[in-house]
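Beneath this line is the structure, given in structure tokens, with notes to follow.
Here the complex is missing a single protein chain, while all its other protein chains stay put.
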Amino acid sequence: MNRRKPKSNNSIEELNLRYVDEFKAVSVSPSLKENLARVKELAKENSDFVIREFQLEDSVAAFMFYVDGLASGSQVDFALKEIMILEGGLSQLSAIQEHVLAVSQMSNADNYGDMLIGVLGGDTALFVEGNTKVCLLGMRGPHTRGVSEPELETVVRGPREGFIENIRVNTSLLRRKLKTPYLKMKPMIVGKQSNTNVVITYMEGIVDANLVTEVVERIEKIDIDAILETGYIEEFIQDHAYSPFPQVQYTERPDTVAAALLEGRVAIMVDGTPIALIVPVTFWSLMQANEDYFERYQLATLIRWMRYIFLIIALFGSAAYIAVSTYHQSLLPTSLLLSIASSREMVPFPVVVEALILEISFEALREAGVRLPKAIGQAVSILGGLVVGTAAVEAGIVSAPMVIVVAGAGIASFTIPRYNASIAVRMLRFPLMILASIFGIYGILIGLVLLFGHLVNLRSFGIPYLSPTNPLSIPDLKDVAWRAPWWMQKDRPSFMPLMDTRRMGDHLADEIAEHGGQSGKDIDHKQPEKGD
Amino acid sequence: MYKRVSLIFFLLCSPMLLTGCWDRVEVNDLAVVVASSFDKEGDEYRVGVQIPLVRPLGGKGQGPVFYIDSEKGKTVREAVDRLQHRMSRQMIFSHRRILVVSEEVAREGIRPGLDEVARLPDNRLTANMIISKGKAIDLLGSSPQFESLSAESMREIVKLPFVLPVNLKDIAQALNKEGADPIVPYMEVTEPQPKGEENKKEVQLVGYAQFKRDKLVGVFKDKAADGSHWLRSHFVTYMTTLEVQEGNTKRPITIRVMDGQSKITPRIENGILSYHVKVEAIGAVQESMLTEDLRFQRNQDVINRAFEKDIKESIEAFVKQAKEKQTDPAYLGVLLSRAYPKEWKENYSKHWRDTLGEIPFHIEVKASVERLGQITENITKETNRD
Partner (left out) sequence: MDCCRVFGSGDGFCLCEKIRHSRLDAFRIVHPVDCSLDEILYNTGVTPLNQVQINHRQLSWLTASLLLTSSLITLPSSLANAAGADVVFSQIGPVLYALIICLFFYALNQHYPEKNLFEINFLVAGKWGGAIINVVILFFMWTRIQMELNAITGFINTTMLTRTPPEILTLMFVIILMYFGRSSVESIARMNDFFFPILFIGIFPTFLFVLNEFHLERMEPFFVDGLAPIWKGNWVALAGYGEMFVLGAFLHALPKSKLFLVSIRHGVLLSALGFTVLLLLGIGVLGPVISGRVMYPSYILVEQIHITDFLDRLEIFFFSIWFPAIAIKSVIIFLAILIAIASFTNNRDYRVYSIPLGWFILATSTLSFQGALSVQDYSAYALPVIIPATQLPLMLLIYVLVRWKKRKSDASEDEKPKIPGKIVKWGTYVYTLLFIAVLSIAVGVWFGYEYSLLGQIMAIVFGLCMLVATFFSRLEVVKLKEFNVAQMREKN
């Protein structure tokens, strides 16, 4: 990035600027003709760049420059109308701004870089003869998609809105959840060519300032040409680049983001994608779905325990089956052993090969189901699963118990709420299966110890990955081991550095704990029962 | 640098992949031994195994469900090894739940045969042992009606609620102590009455085998077997039939002994050892051929007394048989060592079984028949017309 001192008379081409950043060195000249020439150069071969020249009263020349599709056409007409019927001989831009234009958002720019950033974001630039400042009218255009239910994270009970691609809509959705000025949205621009708007949101007063600084610093270090999705950012900012486990959580729902912000985390939203990132993350929060917090705690606790059991099944299911059926047949009850043996009589492969074939087919089915359009996708998964599976069993290529085990482990891996965690689990199944096939249960145990050792060493922005179980912090276990009812969760999780640790006042919580619920003063509980 | 490291790593790992998994046995390369038998043939042992046959799923095989094979050898494992030489699948013993020992072998002593039971990791100490009348391999060969494998039927019989549970661990414990002897279920092969198919025979539990050290010396049957239920730490229910005097005739009544507690206390008074057995029993009437209505207290008293007499006789029969053969099937020696460790060590432990014959047993029984079932007397009995 060489910054050269530009001469204001040079055309853009001669200046040889590559990035929008570099345009910041070119300042707006007072001569409208020059500006017009430069802007026309920029608009060369760009059919959606619109330049509208007009004249104010007193024949002061001016022009408006906007991008069709990004700026709202009707509002541009409206602004034009306002200016063109202007009376009173105002030719100073500041005067026009303050007295005439009834546009809600306005800002100024004095160089081409800022002007371009604004225009490319949807603003309209107003150049007036004789002014070195450009007025940027914020009349951004229509949104691309309506707010709808996110596809990745559907809930039975809970809000049905999800983020969309436009970042202003996203921040507005978030702002609706937390109506406080302390919800800060810090803007950044990342990406040399894409100049993507990135917004870092946090709750000031709850979050640790160091965390925010750290996040900002890590993102500022990113020096890439385009950020198309939050996944790009994720890979740049995580603590351990080689680990299969995600150290950053992503979500499409504003309520998840809001809840995370209230726990002292920081969210990163990127323009152009509905996926927002949340840092830092712990392994146990990857196992939690936000629906847990909307339903009653008994149900949520049971489902949580089921998830943990299924996590173990997903990780160790096939491996355990391989280990037990080839090395430790004494573990199985006799009748089960005999029925497994009879179902494997015709199968030519050893158990490991069978398992690998089935696992890989399962992954292929899943992937194919994602890529295909919805209508065909359903049919393929049913076809693949039922028909082909049954046919394979009958032809003697795989055995029925193996299909059950692999399907069970696959379904178990889908109960993990976060997709990236379930991918990690599915990937790790394969080495475990190989280890199990060589060493039996000893192999699985070695794999378990190594895996756990890896997890224990991971950190996400400084927070140990397995908090609150290791390092053990018993008060925080109430949200991990079970889901404590809301009136018990007085404090925020303590393994995060926080400035404000209390979530709620004591009064009601103590009352509920003491009386086992609320009892109304205005309702008379001692009414005699009707029905004598 | 990384290239070098990974090269070395792969070089070192590849031998592991070349050799293959050493312990891996596919399920279809296994012959699961569900029961084994132990006979004597001349100087050698004859070991028989029962192996279920695996038919492919969906195949319409109606063939035999299991097969039996046996082989001779000086030790058990040698016989098994010879047997393996003609089997295409590897035998595993970890599912062997029944070990049938023939009476002949038991008379000579079961200790040598039990060495391999704990030595190999395959074997289970939770297996049950059965002494067979006659050849052990016949017991394996019987194909009872209910279960497809005779091993299964033997095991289920041993697990019935009124059979004393004895597994190999108990036998080992009784054998390695001075103050106890094992008792083991004793079965024989019988035919159903009327005769069924040609080779369908049943196995029947006859009683309990009585051991002196590790040699079989007798069998507890009938009354003595009933008595054996009492002299244990945990009571096991059983059924008994009493004869009650009614007028001039004796009528039978069958009672299930539901609950019982027995306390065996050794007592040494003035240097003389005696055992006090205190028994409390509760019975439930299963079937009554009496004419009297059992609702009335006086009838119940009669039955209670007959019940007590019956229990006492059972215990006495058991003790008498134990004393006759100089065995200690009820951990009496261990009880003595717990109560009087000094006397046990110095006086009794050396000649325990010899002195057993003279030890008096004082048996006290308190029994009542508290449960009558759903009726108090036979519903078809005529009512009394005045």
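Structural remarks
When the chains are written out, they are named A and B in that same order, and each has its own residue count from 1.
FYI, contacts are C-beta pairs under 8 Å (C-beta built on N, C-alpha and C of every residue); 3 or more make two chains touch, one makes a residue touch a chain.
Fair warning: this is a prediction, and the values are worked out from it, not measured in the lab.
Set against the missing chain, the residues B:S88, B:T126 or B:N248 yield one that touches it, B:T126. Of the candidate positions A:A37, A:I404 or A:V449, contact with the unshown chain belongs to A:V449. Within the whole complex, the absent chain has one touching residue among A:R140, A:R168 or A:R459, and that is A:R459.
Across the entire complex, the residue among B:Q173, B:T237 or B:T254 in touch with the chain not shown is B:Q173.
Among B:S88, B:Q193 or B:S233, only B:S233 touches the chain left out of the display.
Chain B residues in contact with the hidden partner, per the touch definition given at the top, are 16, 21-23, 94, 118, 121, 124-126, 169, 172-173, 176-177, 180, 233, 331, 334-335, 337-342, 345. Residues 210, 214, 239, 327-328, 330-333, 439-446, 448-450, 452-453, 456-457, 459, 461-462, 464, 466, 469-472, 497 of chain A touch the missing chain (whole complex, contact as defined above).
The rule is simple: only the chains that are shown with their structure count from here on.
Averaged C-alpha coordinates put the centre of chain A at 66 Å from the centre of chain B. Looking at the complex, you find that chain A touches chain B at residues 325-327, 329-330, 334, 337-346, 350-351, 394, 400, 437-440.
In the complex of the two chains, the chain B residues touching chain A come out as 16, 21, 23-28, 30, 32, 34, 52, 54-59, 92, 94-95, 97, 122, 124.
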